[in-house]
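All protein chains but one are shown in place.
We call the chains A and B, going by the order they appear; numbering starts again at 1 in every chain.
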Amino acid sequence: MSEILLQIDGKEVEAKEGMTVLQAAQSAGISIPTLCHHEKLEPFGGCRICIVEVEVRGWTKHVVSCVYPVAENLVVKTRSEKIDKIRKMILELLLAHAPDSPELQDLAQEYGADKDRFEKEASFCIHCALCVRYCAEVKKANAVGFVDRGIRKEISFIPEISSKECKSCMECFPLCPTSYLQAVFVLTEALASPSLSSDPEQMD
Amino acid sequence: MARLNSPEELEKFRQEVVSKRDPNTPCISICAGAGCIASGASEVIAAFKAEIEKQGLKTDVADTKETGCPGFCERGPIVVIYPEEICYLQVTPEDVPEIISQTIKEKKVVDRLLYVDPTTGEKATHESDIPFYKNQERNIIGNNIHIDPKSIDDYLALGGYSALVKVLSGMTSEEVVEEVKKSNLRGRGGGGFPAGRKWEGSRNAPDETKYVIVNADEGDPGAFMDRALLEGNPHSILEGLIIGGYAIGSHEGYIYVRQEYPLAVENVNIAIKQAEAYGFIGENILGSGFDFTITVHQGAGAFVCGESTALMTALEGRAGEPRPKYIRSNIKGLWERPSVLNNVETWANVPLIINKGADWFTQFGTDGSKGTKIFSLVGKITNTGLVEVPMGITLKDIIYQIGGGIPGGKRFKAVQTGGPSGGCIPEELLDLEVGFDELSKAGSMMGSGGMIVMDEDTCMVDVARYFINFLTDESCGKCVPCREGLRQMLKILTNITEGKGKAGDIELLEELSEVAGDASLCALGTSAPNPFLSTVRYFRDEYEAHIKEKRCPALSCKELISYHIDPDKCTACMICLRKCPVEAVDGGKKKIHIIDQEKCTKCATCFEVCPSRFSAVQKISGEPVPAPIPEDARTIVKKSKEK
Partner (left out) sequence: MDINRIDKIIDKYQGDASALIQVLLEIQSENHWLPKEALERVSEKLEVPLSRIQHIATFYKAFSLVPKGRHEVHICMGTACHVRGATRVLDTVEDLTGIKPGESDLDLKFSLETVNCLGCCALGPVMEIDGKTHGKMSPPETADVLKSYE
């Protein structure tokens, strides 16, 4: 694979063809925030917080670094007034759903995001899809997936599969930034076997 | 039907088809497009067939043809009688016997079914005299009334598939791409990307397997030109697609049709079967050595699947979530192969460009936008329907000369173009010459060609709320700026229309718009703020009235209006009292009516049923309803006649 030379925040970075800007930055010790990124998973490009400014052939545009491929002589800026504004807004939008998430709180501090900017809607899930993608790509079990679209989109376990697979796995649980995943799993279990959970004799 | 194996065999067959048709035989063409069918065209068609049989008329005396949509949908069912080209509008089954006896047998015109100009009172006998049609340039849609979409012979009789012959027997793939490039044809689906350049990119991509795709998803609400083309002249699209396949080196074509268009799905499937039987699709087409197959794939109710990468994802059998376009889909598209995706109308232009040449094509339109465009002119307009005009025509001419202006004596307010990705253009910009770049500069866009006319009764804040609401449902939900940004924008806009707006709302909406516009994953998200941005640009005063005064200037937002009966105008006729669904009108014979504001549900029934000579019901906004007049003043005393 050929070597590619690009510039990130004024620093010369060596990368290999096929790498993403995010991978190149990380290899050079330049930090870019992420929420939906995971080394074991295909890039998702959903949270948009890894957004950076790139200049190619004289044109400047904003792209998500977890997906954008490195190119010879690419000039990348990982911070700017606009980038920071976008990241702050993304955090504020997500904090309305999960104000107590440690990952979100850390980033909120760095970007000055106000967790009370938007009215709270305690739905927690930030749609990073780490659980869905991990189960599909790494475990190949497909026990959890998305349903619906738009503002009604949410995660949903397939009870027939999760009752067999999940108890002995649970590898996706620590990935969830809001702990919503665990809550949904418990609820799915309870609904799948109501007799066990509602029978007072059984509950000790 | 034996397969046609060479251009010579095709021409011989075409001559046979044409020779069997006598241009002097009366042909009763009845529009069988979805719009006219909804207006009762099926019954009209059945009535003609029954009457012809009843009168024992043979086909050399009278024949019927169920055709594609000619576009004058406001006045359907439409019947045009050839060869005289007499055009009858709003025909009912009851009119049929008279048409047969008067027009077919006696060659007399049935006056009352003709078009009447609303200002001059002049009648138009021929289709081409009707101002709605006269002022158009109907290069593409003009054929619809001459074709039965279920008959490939009709298409052949008009010269169909001759462009394909020209390409296969005399042009290299480079030459085809060059011709399309020379024509400057820009995508008619919304992006306006130069088609020739897109084709060239795919043609040059080093991959054995390539695809050509027809985007017939037409999700923009208010747009139905693709429906009319695919339903009414499906072979023109097939021909364009096969030519496109040849040009880039693709042997597989897909047509993605929205499931909400069952007639289009039916007609295109019939057309494909016929084209296969005749040898225009399949192996070794017309002996050229070129193979090509076409598959139809139905949509399943998702606006986002009109976005090209989402459409390709749906073709792969997945949920239509768009992909980032950092590597263009004409290089890596469907199944990661080079794929040329174009809109129905774009494909329909291809046979014309090949047959008549790029030089002919470029005589229409402006420098930046060549050719003609079909717009769907709908909303508060007299002549609703499809209009095909050269680019460069002004909005004013489309709306007034062709569209006949605003009905009901109302004032024009704005015209919305480009669907949910577009914006509203106000009265002061009506002289704008329609084109891709001109509309974008004005804060809107061409989009697929939807033109929704709005009048003084339309609330522009509600228009923004309507589109954002539409997009929160249709967004795929993958990325934060679109999903969460639109969620918050909808909340704020809904609050404003309900009188709960507050200072800072407009600024917050603008900030959310900026983030969605810059950081969304796909064009649905980046263009989603446009309806808000364009309405706040030209109608900021309406936003401020809603927020600061809790007043809706258009008297439209339910929560901000009250209904009030003017005691000076009320004649106690009891009509509204009886019709009110919640019995909110208090009154009686000769007792002036009063609306109980507590019970009123703002359904507007009283406003509509009050006879226009009284016009006693008023809409009030931004101020309290006047207190009811005292009881003793409510009795109407009839004035005695002066002696």
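Note that a contact is a pair of C-beta atoms (placed from the backbone, for glycine too) under 8 Å apart; a residue touches a chain by one contact, two chains touch by 3 or more.
In this text the structure is predicted, and so the values were computed from the model without any measurement.
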Only these shown chains touch the missing one, namely A, B
Would you indicate which residue among B:261, B:347 or B:532 is in contact with the undisplayed chain? B:261
Touching the absent chain when the full complex is considered, from B:74, B:307 or B:514: B:74
If the hidden chain were put back, which of B:157, B:327, B:430 or B:603 would touch it? B:603
The listed residue (B:221, B:282 or B:622) that touches the chain absent from the view is B:221
Extract the touching residues of chain B with respect to the undisplayed chain. 34-35, 37-39, 73-74, 76, 218-224, 227, 259-262, 297-303, 314-320, 376, 378-380, 384-385, 416, 419, 450, 452, 454, 458, 466-467, 470, 473-474, 476, 581, 603-605
In the full complex, which bits of chain A touch the chain not displayed? Write them out. 132, 136, 142-149, 156, 158, 160-161
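We adopt the following convention: only the chains that are shown with their structure count from here on.
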CA centroid of chain A to CA centroid of chain B, Å: 39
Which chain A residues qualify as touching chain B in the complex? 44-49, 51, 62-64, 67-69, 82, 85-86, 89-90, 93-94, 96, 118-119, 126-127, 146, 148-153
Complex contacts: residues of chain B adjacent to chain A: 302, 304, 319, 324, 326-327, 471-481, 483-488, 490-491, 511-512, 514-515, 518-521
